[in-house]
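Dropping the structure in here first, questions after.
In this view, the complex is presented without one of its protein chains, the others remaining in place.
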Amino acid sequence: MAAGSPGVDLDTLQRWLRAFAASVAEHKDELTDLDAAIGDADHGANMHRGMSAVVDALDAAPAADPAALFKQTGMTLVKSVGGASGPLYGTWFLRMAPATGGATTLDPETFAKALRAGLEGVVARGKAELGDKTMVDALAPALDALDAALAAGESLADALRAASTAADEGRDATTPMVARKGRASYLGERSAGHQDPGATSAALLVAAAAGSVGGAVAEGA
Amino acid sequence: MAAGSPGVDLDTLQRWLRAFAASVAEHKDELTDLDAAIGDADHGANMHRGMSAVVDALDAAPAADPAALFKQTGMTLVKSVGGASGPLYGTWFLRMAPATGGATTLDPETFAKALRAGLEGVVARGKAELGDKTMVDALAPALDALDAALAAGESLADALRAASTAADEGRDATTPMVARKGRASYLGERSAGHQDPGATSAALLVAAAAGSVGGAVAEGA
Amino acid sequence: MKKLLNDPADLVAESLRGLDRAHPELRVDHENRIIYRADAPVSGKVGLLSGGGSGHEPAHAGFIGPGMLDAVCAGEVFTSPVPDQMAEATKNIDSGAGVLHLVWNYTGDVMNFDMAAELAAAETDTTVEAVVMNDDVAVEDSLFTAGRRGTGAAIAVEKIVGAAAEQGRSLSELADLARRVNDNSRSMGMALTSCTVPAKGSPTFDLPDDEIEIGIGIHGEPGRRRVPLAPAHEIAPMLVDPVLADRDFTGGDGVLVFVNGTGATPLLELYLMYGEIAALLDKAGVVPVRTLVGPYVTSLDMAGCSVSITQLDDELLRLWDAPVATSGLRWGM
Partner (left out) sequence: MKKLLNDPADLVAESLRGLDRAHPELRVDHENRIIYRADAPVSGKVGLLSGGGSGHEPAHAGFIGPGMLDAVCAGEVFTSPVPDQMAEATKNIDSGAGVLHLVWNYTGDVMNFDMAAELAAAETDTTVEAVVMNDDVAVEDSLFTAGRRGTGAAIAVEKIVGAAAEQGRSLSELADLARRVNDNSRSMGMALTSCTVPAKGSPTFDLPDDEIEIGIGIHGEPGRRRVPLAPAHEIAPMLVDPVLADRDFTGGDGVLVFVNGTGATPLLELYLMYGEIAALLDKAGVVPVRTLVGPYVTSLDMAGCSVSITQLDDELLRLWDAPVATSGLRWGM
């Protein structure tokens, strides 16, 4: 596929959020079970509550543009989730909003820039570094792969697929890690050997992007 | 064996109490399990605590005569058991004491009379009637059999064996009964189908008498 | 069995040791397992004695103090204390005004308190009255049995009579008051799980994951019936309906509602149950004017709850509200 893929429109972004919500619903018990092993057994319920609220908000009041959509999503997550994942995923979307620069359709670079702003927000809020066994370990490699693919001239669809692969690898890489942030850090060495729940949900988020944004862009291409 | 067996002396009575204590220790878990089904799961512990205290008291200060022995045993049980079985078994022995008439060796009729006084004490204290699914259902038939055998001219040893058989039958007969006294009565119809723990310990008491008192008397004959 | 203890045979004695250290406002006679108000006997006041098997904490020692009990005798786990303890305690809390025995209706407790009263009468000149508390409507044919059990209503009786005793009322007045509060009260309980008696080391009864016991006793005695596990809004009427069917609670000056946790029930769930119960009372025209929600009469580690309702009037309300300073109930001082 050639460079210069068409942009990501509001509809596609909404499909992404709905796809993520569906994926979270499907993997709810898995996320909770992962959290039970090294946390407090609520990550599935937290993400499900949050993304259900996001979908409800979408149904109730469709956003005017991507910035509004991201802001509404971020605020909904902050308001409805709580715990560690609420402020973090909330901040992710809240920071994406201004990074769209008010565009109604996001070209691939703008979309990637917005995602990068989201990640920076997550890091600013949670202070996690790579290797701390958190969602950052899935998100950061994903965005690196995305940027690299786009820089190499790949289509957004392909770049998102690469990002999703990288997120999955980053998620898998959390298993041997000793947690240094979040609730799992209390376990010290005992946290090793368990996959991080937040990295798992983050990989679902990137996969949903590859599936819906990537898919839509590909179709549209 | 002929009538007119020799009497029951202090030593033999002490052996009876020690034999009962040993039997209770052996059947402790069984008594507790029976109590768990229709009560509060403590009859084994209660009887074991009480009879251990009785044996300790025997070791510490041997009684001067049967009356003193029974009084000491009754008081020890009242002091150390609690629950329903403490006052009942305690009263049993406390009432046996005066019925010995101060004799140092109890002839079979006096022994039987003392046991009967014990039973009357249990009934006065607990108000249970035959068929209420209590220890009375083992004790009353046992004493009836004892009296009948003695009246028929049997030896005390034989009469106690008959009493023990009757106690066992009385104990078994409690199984289908609906409890009307004690903790099991709260269960109403649900108490049927379970053997009464107090009738079970009472049958052990009579069996211990047949074994030690009966045995000693038979040897002496 | 997983419990915080050493030898189960020493559990009660060792627990009393900790209780003694934790509560300087109490005095513990370890040999006799009696727990006293440190300032007992209180001059001019009728002494109030209760007690029972251990395993119901904070009952019974948690209700000793100004405005409530003067002493408590602790038995082995789920086993009534013995007459010697009760007689000794009776003697030591008698300031000359007499002693009221507040007896939870169980065969063992009643017989042991009876013998204690006989002992006290024979050995001292203390005047003793006894009131037996029997509020549990789960026991239906109470006439030809050991009668109804004493359960949650005891808290109301002990609190209200305790307040009246501080006013200097006479022994017979207090006994009448105790009977009145008891008559005004009804209770019903249920269990989600069995308790484990430490000396036995395994659960008293097996309760499948999808069944609950309705009409459970406070010693893990099995209840009247087993029913399938149900949501809270279906369990609430199983407790409230028999209570309301047994006595009319619509009159007077409202009721005290006491939702008791049996030990392992989170307070989060107990409050939810209270919400369900209050809604049922609303429908029935019964007006809760005072509420107590929490684990006050426990059955070791049993999960479940009970509801006790006490009809109040102006006097009972004032006595309930009067100051009390115990580790289990405290207000106004």
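The first chain written gets the first letter, and so on, giving A, B and C; residue counts start at 1 in each chain.
Keep this in mind: a residue touches a chain if its C-beta (ideal position, glycine included) is under 8 Å from a C-beta of that chain, and two chains touch if they have at least 3 such contacts.
Keep in mind it's a predicted model, so treat the numbers as computed, not measured.
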For the full complex, can you list every visible chain touched by the one that's not shown?
A, C
For the chain left out of this view, which of C:Ala120, C:Cys305 or C:Ala322 touches it?
C:Cys305
Which is it among C:Ser15, C:Ser50, C:Thr145 or C:Asn260 that touches the chain not included here?
C:Ser15
Full-complex contact with the absent chain, from A:Gly7, A:Gly39 or A:Pro141
A:Gly39
Extract the touching residues of chain C with respect to the undisplayed chain.
2-7, 11-12, 14-19, 21-23, 54-55, 57-58, 62, 77, 192-193, 209, 212, 229, 231-233, 235, 263-276, 278, 288, 291, 293, 295, 298, 300-301, 303, 305, 325, 330-333
Please output the residues of chain A touching the missing chain, sorted low to high.
32-33, 36-42, 44-46, 49, 78-88, 125-126, 179-188, 190
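We adopt the following convention: only the chains that are shown with their structure count from here on.
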Chain A and chain C have mean C-alpha positions lying a whole-number Å distance apart equal to 55
Indicate the whole-number Å distance between the mean C-alpha point of chain B and the mean C-alpha point of chain C.
33
List the centre-to-centre spacing of chain A and chain B in whole Å, with centres computed as mean CA coordinates.
76
Could you list which residues of chain B touch at least two other chains?
none
